[in-house]
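Right, one structure below, let's go through it.
Removed from the display is one protein chain of the complex; every other protein chain stays in position.
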Amino acid sequence: MHRQNNTRVTRRTVAAGLGAGLIAGVAPFNIVRAQGAALKVGVLLPRSGFQAGIGQDCQRGVDIAPDLLKELGLPQLQIMNADTETNVDVARARAEKLIADGAQLLVGAFDSGQSTAIAQVAEQKGIPYVINIAAAPQITEQGYKFVFRNFHTAPMILGGAFANQKEIFAATGAAPKSAVFLHVNDTFGTAMQKGIGVVMPKFDLPYKIEQTISYDPAARDLSVEVAKAKATGAEILMVVSRLNDAILLTREMVKQRWSPNAIFSMGPGWYEDQYLKTLGKLGDGPISFVPWYDPNKPLSKKLEAALERKYPGVNLNTNHVYTFEALLIAADAYKRADSADPKALADAIRATNIKNNVSTGPGIQFNAKGQNDQLKISAIQNRGGKLPTVAPKDAANAKVEWPMTPYDKRA
Amino acid sequence: MPIDIFLNVAVGGILAGLVYGLMALGLSVIFGVVRIVNFAHGEMMAMAMYLSLLAFGLFGIDPLLMILPCAIILFAFGYVLQRTLINRFITRPEHSQFLLMVAIAIIITNVQLIVFGPDARSVQTPYSFDSYQFGRLIVDADKLYGAIAALIVAAALFAFFRFTKIGTAIRACADNYTGAQVVGLNVKRLYALTFGLGCACVGASGAILMISTDVTPQFGPVATLQAFVIVITGGMGSMVGALLGGVLIGLTAAMAGLLFTPSIKAMFVYGILVLVLLFRPQGIIGKKTL
Partner (left out) sequence: MIGWLISGLPRRALILGAILLVVAVIAPALVGDYLLTVLILILYFAYTGQAWNIMMGFAGQLSLGHALFVGLGAYTTATLFVYYGIPPWLGLFAAVAVSMACGALMGFLAFRFRVAGVYFTILTIAFAEFARTGFDNWGYVNGSAGLFLPVAQYTQNDLWRLRGQPAMFYYVLLAATIVVFIGSRIILKSRLGYYCLAIREDEQAARASGVNTFRYKMYAVMISAGMTSFAGMFYAFYYNNLFPEQIFNISRSIEIILAPLVGGVGTLGGPILGAFVLEGLAEGLNVLLNAVGIDIPGIKQVFFGFVLLLVVILLPEGIWPWVARRLGLTERR
C-alpha cells in the first residue's frame, strides 16, 4: 500500500523531530541531584485564550513565590512557565514538552479539563503533579499515584459554604425562607448546581431554593435572568458566576430595582478587584464563599505584603494563594525528600504536613487519593473595597453585615 | 408571572435587538453589494468597542459621542482593507474568502489580547445604573439611548442609499454588476466604499453597545454568529430586514429565556435560523435571489 503525500517540508520536519527526539530519548532524567540544585518545576497555566485573565492572575502567585520560599528556608525552585492556551490539546503537548525539557514536578492548570489531560501525562510518566486550582471531583478519583490536589472539589466548596451559612445565621439570628439560585452554565456552575441537590439536605438550612436559573456563559445581556430572579421574590440570591457576569448582574439589579437581603456567591467574580473598583459603593454587601486565605495566619500576612510590594493595588485572592501553596508544597517536599527522584518526591508530597500555610483550614495534608480534604471555605464580605472574613470563626476578622443595604439607599 | 415582567423583558429584548440589528446591518450591506461574507465582522465590532473604551478611559468621552469617530475610523479601515486585500478575493471561491477573513479575525483578536489584556472591560457612564419607570414598566436608560442611537444611524444610512448619488450608484452595482460597469461606474471604488460603510455601521454599533455591555478579546466570534442569524432572518441585503431581524431575534431570545431557562436561548435562536434557512431563505424582507 502506498500513500500519495510527500513533501520536502515533511521530511525535514520529521528529520528535525528525529534529531530532537534522539537527544531527548537518550538523556534520561538526572535522577539524584546534589543538594542545593534547584528543583525544576513546570507551571502550566492558561495565559492566552478564554481563561487568560485568570491564568495571568495565577501567574502573580508564581512570581512572588521565590523570595517568600527563600525566607522560609526552603530550597530553590527553577520555574519553567508554559501556556496551555485554554486548550486541552495544547495543555497535553506542553506538559509533555516540559517533562522532555527536564521538569521534575508539574503545577497547574486552573481548568478541570486541561488538568485532567495533564494528570494523565504526569501519571504515565511518573512525574508528580500538584494541582493548584481545579474543582472537578473526578480528577482525584482515578486512583492516580502522582497527582495531588490542594484545592476543594465542587462538593467540598458547597459543604463549606453551607457550614459557613449556618454560622452566619446563628450569629445574626436571621432565618431567611427563600432563595433563588442563578448560575452560569459552564463546567463549574453546573458542577455546583448538581452538587447542591446532594449536599444541601445534609445541612439543616432554614431556606428553600425556589428556582434555579442557568444562563449561557457567552451572554452579554442578563436582564432576563435578573427579571426572573426578581420575580421569585426570594430573600437570598445564591449565585455562581464569573467576574464579567457579576458586574453585569449587579448593574441589572440596580436598574431593575431589586435588592435581596443577601447575595451568596459560591464562585469567582463578586469579590474580585475589578468588581470592587468598577462598582464602588454599589459593590458592597455580597458574601462570597470561596477557597481563600486565613487572614490571621502569619504566612498570609507575609504573602499579602509580598503581593503588595510587587503588584500594588492588587488584592490577595484565591488564584494567588493556591498557586503559591502549590509551589510551597513542591519546595517543602523537595526539602524532605532530599532528592529529585520523582517517586521520592511523590512519596514526600503524600506525607506533607504543613501547618504554617496560607489557606483556611488546619493546614496542608493529603489523603490516600491525593486530595487535601481538610481545606475549609471562607466567607468574605465586600466592605469598602476590602474583603474581611466573616466566617469560619477562627479565621474571621470582622462581623457579618445582615441584611445587605438596599441599592437605592446607597449614596 | 405578573404581566409587567413579560412587558419589561419584551421591551428590553426589542431595544437590545435594535442595536444588534445595526451591527447586522453592516454585514447585510456588505454581502448585499460586494457579495463577500465578512467572517471578521464581530472582531471589527470588538475593535470599535475597544476604541470607545480607550476614549472613555483616556479622555472621559461618553461612548455615545464616539459613534461618529468610531464609524469614521472603521470606515477607513474597511475601505483600505477592501481595496488592498479583499478585492482580489471577490471572484475567488468561498472557502478562500473564508480563510482570508478568518486569518484577519485571528490577527485582530490576538492583537486585542496583547494590547488590552484578557479581562473583560466595561465603561461606566453616569447613567449606567439609571432606569425609567412608566407605571409598572421599567426601561433601562442605557438600552433606551442605545436603541434611539441605533435608529438614528440606521436612518442616516438609509437616507444615504436612497437620496445620494453615490448611494444610488452602489445600489445599482448590487442589482446589476455588468450593467453598472457599462454605465461607467467605478465598481472597484464603489465596492471599497460599501465595505467601508458596512464597517462604519459596525463601528457605530460597537460604540453604542459599549454603554451596556463589556468587551473581551473573545467577543468577536459570538458577535459574528449573532449578526449572521439576524441578517438571514431579516433578509440578506435588506436594511429594514436587518433591523427587523434584530428586533425579532432579540424578542424571541428574551421571551424564550423568560419562559424556559435562559441558557437555552441560543438553541431557540439557532432553531429559528434553521427554519428560516429552510422555508424562507431570503428572510422576512429579502428579495428572492437565486
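First chain written, first letter: the chains are A and B, and each begins at residue 1.
What we mean here is this: a residue touches a chain if its C-beta (ideal position, glycine included) is under 8 Å from a C-beta of that chain, and two chains touch if they have at least 3 such contacts.
All figures in this text were calculated on a predicted structure; none of them were measured in a lab.
Across the whole complex, the hidden chain's contacts among the shown chains comprise A, B.
Between the chain not shown and the residues B:I106, B:L137 or B:A159, the one that touches is B:I106.
Of the options A:P66, A:P217 or A:P388, the residue whose C-beta touches the omitted chain is A:P217.
Note on the undisplayed chain: of the listed residues A:D67, A:D89 or A:D394, the one touching it is A:D89. Within the full complex, the residue among A:P66, A:G113 or A:G363 touching the omitted chain is A:G113.
On the side of chain A, the interface with the absent chain consists of residues 1-11, 13-14, 17-18, 20-22, 24-25, 47-48, 52, 55-56, 81, 83, 88-89, 92-93, 96-97, 99-100, 112-113, 116-117, 120, 123-125, 136, 138, 142, 185-187, 189-191, 194, 214, 216-217, using the contact rule stated above. What chain B contributes to its contact with the hidden chain is residues 31, 37, 85, 88, 92, 94-96, 98-100, 102-107, 109-111, 113-114, 118, 217, 221, 225, 228-229, 232, 261, 263-264, 266-267, 270-271, 273-274, 277-279, 281.
One rule holds for everything that comes next: only the chains that are shown with their structure count from here on.
Rounded to whole angstrom, the centroid-to-centroid distance between chain A and chain B, based on C-alpha atoms, equals 37 Å. On the side of chain A, the complex with chain B involves touching residues 48-53, 55-56, 185, 213-216, 218-221, 223-225, 227-228, 230-231, 243-244, 247-248, 251, 254-257, 274, 278, 282. Those residues of chain B lying in contact with chain A across their complex are 1-2, 5, 8-9, 12-13, 16, 110, 113, 117-120, 122, 124, 128-131, 138, 140-141, 143, 212-214, 216-219, 222, 254, 257-258, 261-263, 265-266.
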